[in-house]
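Report on the following structure.
For this view, one protein chain was removed and the others were kept in their places.
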Amino acid sequence: MTIKLGDLAQALGARLEGDESVEVSKLNEIGLADSSEISFLSNPKYLKYVKTTRAAALIVSEDMEIDFPNLLRSSNPKQSMLEALRLLNHQDRAIRPGIHPSAVINTEVSVPDSAEIGPGVVIEEGVELGESVVIESNTVICADSQIGDHCHLHPNVVLYPGSILGKNCIVHSGSVLGCDGFGFAVESGEIEKIPQTGNVIIGNDVEIGANCAIDRGSIGPTSIGDGTKLDNLVHIAHNVRIGKNCFLTGQIGIAGSTVLGDRVQMGGQSGVVGHLNVGDDVSIAGRGGVTKDIPDGAIVSGFPARSHREELKIQALIQKLPELVKVVKMLDKQINKT
Amino acid sequence: MTIKLGDLAQALGARLEGDESVEVSKLNEIGLADSSEISFLSNPKYLKYVKTTRAAALIVSEDMEIDFPNLLRSSNPKQSMLEALRLLNHQDRAIRPGIHPSAVINTEVSVPDSAEIGPGVVIEEGVELGESVVIESNTVICADSQIGDHCHLHPNVVLYPGSILGKNCIVHSGSVLGCDGFGFAVESGEIEKIPQTGNVIIGNDVEIGANCAIDRGSIGPTSIGDGTKLDNLVHIAHNVRIGKNCFLTGQIGIAGSTVLGDRVQMGGQSGVVGHLNVGDDVSIAGRGGVTKDIPDGAIVSGFPARSHREELKIQALIQKLPELVKVVKMLDKQINKT
Partner (left out) sequence: MTIKLGDLAQALGARLEGDESVEVSKLNEIGLADSSEISFLSNPKYLKYVKTTRAAALIVSEDMEIDFPNLLRSSNPKQSMLEALRLLNHQDRAIRPGIHPSAVINTEVSVPDSAEIGPGVVIEEGVELGESVVIESNTVICADSQIGDHCHLHPNVVLYPGSILGKNCIVHSGSVLGCDGFGFAVESGEIEKIPQTGNVIIGNDVEIGANCAIDRGSIGPTSIGDGTKLDNLVHIAHNVRIGKNCFLTGQIGIAGSTVLGDRVQMGGQSGVVGHLNVGDDVSIAGRGGVTKDIPDGAIVSGFPARSHREELKIQALIQKLPELVKVVKMLDKQINKT
């Protein structure tokens, strides 16, 4: 689509400084935008691009000092940028209701007319599908799973038997829900598999990135609360309970039976050992490795994870270890060698 | 199924303290069990649930001090719990012998009558399949692979050409066996791919979690010994040799040509660099990063990994660095400024 800057400013609730008749068609990065596109500037790291960008206009804050032909001044530049993105760039993938003839669906399963079932999809006995679900190519839904309304499963997802997805969930390609937990008993040298008899229960509005693995519970479920988001390559072990509206960034791992509260945020490559309680509103920094219970609201980092403030102090002292050693050697010399 | 507590106690080899006529149907977590279910209590963390649980009975040790209507006293509570799980909760997935018509199987491949081949499965030329193998939906078995009796491959597994699986192995969804190792030669700025010509050889009774990647050897095999278990998202590089009965927890990585002995245990997110020898019965703690050979029986942690005892000591001293710095500053002041 094409829109005039004047109309765009109005649509975004922004104030235009510049030529309202200029036509633009898309939002792009400041370093890549051409003269038919707009861009945005919030992180000062990117100020260097102002002189060279070919963008027709920039979304900026009300008070940013900047010399540029066309500015879209906003009291909430991030929100304006988000709206521009929705308005100009985003195209919802239209659902194409129907069942591809190559899909293999158990004859007893009822597929709503509003659902899209792609090529090569396999849906086993006892599965329940909500309205307007999209199940893309080669995804496999094993027996007795339930998928809520408006869920979107991308290609090559696997749901093990009995998995439950709430409404409006997105599962990206390669993710596996309901695989066996890592449970074994060793009796006099013999390894016995502990039966994994629980399932996975996912709430509403959950998004799961690509190539994640979420184990079924051993006894009882592994569960993820409403609104929680997982990035790629996340590992959730059996009987973990994750609260609502958590953000779990790429490559994190949570060991068995650990409980996370609501609104927990975990940075990339972080982890939590098993059988712990992590409170509400906890932040775990990237690479943080949690080895004990964490109270509500705490911000932790490092491995073993401690209060972020303490970790920063300790990291600063580690950085200064060479100086400390020098001082101690000097003192030792002063006292013991002279 | 439903069973009376008296009969259940007998089946578990436990001693009932309570009402033998109470009927129960399942084992559940103490916090989730209802009055038709039993639960168990071993970790003192969960003692708080004793007052509120609705469980009909609890499996506990012979000597646990606990006030509860019905107790199943066991000299080995973990084993009793495992047996209850098998007896009450576990349902073996029955094999449904036969080949789904949508499977694509090379015409020269002989599929045993006892085998179950699911929808969308692809089996290439030269593959050998054992008795009672289960190959679930959309799994791909490339040329010349061998799969031993009673193996169970979940949906969307990939075996590259020439992969060999022993008997009774389980491979969870999304795992890839036999992909190329990461081998390149750089000659005067030109990058050349080193041919990866070996394969993957897996022993008997091996379980591989979801979304793992096990490289084929460059020259010769990458191998995993009998009874070894891999959790999810584990990365095994080319020419790694893993012994028998090892436990490799989630998200660990082992770099090329490293050799692990028997009964090695590795915690989550740990790793070993290439070309090392890790002895028998070694334990590597979670997040441990091994950078040199480890002798038999050692327990190591940290990065670079050292003796666990030493690591604990060093971590304690790091925690106390702020105090140490204070003492040194005071001494410096006493000696040099007064």
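For clarity, chains are labelled A and B in written order, and residue numbers in each chain start from 1.
Just so it is clear, a contact is a pair of C-beta atoms (placed from the backbone, for glycine too) under 8 Å apart; a residue touches a chain by one contact, two chains touch by 3 or more.
Treat the numbers as computed from the prediction; the structure is a model and nothing was measured.
K.L.:
Would you indicate which residue among B:D7, B:D180 or B:D280 is in contact with the undisplayed chain?
P.N.:
In the complete complex, the chain left out is touched by residue B:D180.
K.L.:
With respect to the chain omitted from the figure, which of B:N89, B:S132, B:N211 or B:N245 is a touching residue?
P.N.:
Only one listed residue reaches the unshown chain, and that is B:N211.
K.L.:
Given the contact definition stated above, which residue among A:Q10, A:S61 or A:Q79 touches the chain not shown here?
P.N.:
Once the missing chain is taken into account, the touching residue is A:Q79.
K.L.:
Spell out, residue by residue, where the missing chain touches subunit A.
P.N.:
27-29, 32, 43, 45, 78-79, 82, 85-86, 89-91, 93, 100, 102, 118-120, 136-138, 154-156, 170, 172-174, 205, 207, 209-211, 227, 229, 231-233, 245, 247, 249-251, 268-269, 286-287, 315, 318-319, 321-322, 324-325, 328, 331-332, 335-336
K.L.:
Determine and list the subunit B residues touching the chain excluded from the picture.
P.N.:
Interface with the chain not displayed, on the subunit B side: 102, 104, 120, 122, 138, 140, 142, 156, 158, 160-161, 174-176, 179-180, 182, 184-185, 187, 191-195, 197, 211-213, 215, 218-220, 233, 235, 237, 239, 251, 253, 255, 269, 271, 273, 275, 289, 303-304, 306, 313-314, 317-318, 324, 327-328, 331, 334-335.
Quick note on the criterion: only the chains that are shown with their structure count from here on.
K.L.:
How many degrees of rotation carry the C-alpha atoms of subunit A onto those of subunit B, rounded to the nearest 5?
P.N.:
Fitting subunit A to subunit B on C-alpha atoms yields 120 degrees.
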